[in-house]
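Before anything else, here's the structure in question.
Missing here is one protein chain; the remaining ones are kept as they sit in the complex.
Here is subunit A:
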Amino acid sequence: MWGVDIEPKTEEADAGKPFLPSIRTKEENQQNSRPVSYKMSARSAQILLVSSHPEVYEPCDDSFALVDALLADRNNLLEHRPTLCLELGCGSGYVITSLAIMLGQESAGVSYFATDINPHAVRVTKETLEAHGVHAEVLLMDIVSGLERRLAGMVDVMVVNPPYVPTPEDEVGRDGIASAWAGGENGRSVIDRMLPIADKLLSERGWLYMVTLAANNPSQICRMMKEKGYASRIIVQRSTEEESLHVIKFWRDAELQVETKAQTTENRTAVPMEYLLSQIPRLAFWRSGSRSS
């Protein structure tokens, strides 16, 4: 669908105000031109936002949690040697830029794609990447529509900080900044569209890192993914006064795929206890969280 729903919007936007490659296009706007820097960690570079736009999601606790999760898993990622990495909903570009700095570029054997449904986000992401001397192909589309067919089974690392805030369904996917967070019922509307696509795009050895909110019912998301043959682990858990975030990593588990098939015929609703038990230290918070939600 890329282009079909999306391009007409761009053309409109383009008609009045061409997207200049210069990062200074917004300089007049004091509020938007301040370079904001975010400390990643001593091990990695700081990401400087050279550009922003009132309709583009600025890096926030969820973005930091996702990058912290990638940093926490950095050694595994480096060993994993991904060839293709993809971010869905790249916003400011903070996450994909961090990942590209962390894992290196084509010279290190890695290539990056990022998509967003918001044309301003596409532009800001390109500028953020460029300011840090890294490259990703940034594409304007709904989730991955135009890439879905050809990238099937090719993506080794996928990162997503989706719009996850519970909102009325009709706020999902609207123009403007609301589409950065509006997640519909239980905040699951966009997430539930993304997961089957992730399953389709991930390579046999593919990993998915996704941010979720307690209200999204992450344990149910993990059970759903388990039925598709994915194991999961919480890499980062973070609670603020307003929200409780988890960054969950999913990967295909061959044993699980066999086991799940056998299990689903017997008892579809059984909670996989042996799985929960192996995760007790990390899941302690989670069970109480999922009960109350």
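Quick note on the criterion: a residue touches a chain if its C-beta (ideal position, glycine included) is under 8 Å from a C-beta of that chain, and two chains touch if they have at least 3 such contacts; residues count from 1.
Everything that follows uses one rule, which is that contacts and distances are computed from a predicted model.
Participant: When one chain of this assembly is omitted, its UniProt record names it as which of these: "Multifunctional methyltransferase subunit TRM112-like protein", "Putative UNC119", "tRNA pseudouridine synthase Pus10" or "D-2-hydroxyglutarate dehydrogenase, mitochondrial"?
Facilitator: "Multifunctional methyltransferase subunit TRM112-like protein"
Participant: Out of A:148, A:171, A:192 or A:253, which is the one that touches the chain we can't see?
Facilitator: A:148
Participant: Among the options A:57, A:94 or A:113, which residue touches the chain absent from this view?
Facilitator: Here the residue in touch with the unshown chain is A:113.
Participant: Pick out the residues on subunit A that sit against the missing chain.
Facilitator: Residues touching the hidden chain, for subunit A, are 1-4, 7, 10-11, 14, 18-21, 83-84, 105-111, 113, 123, 126, 135, 137, 139, 145-151, 154.
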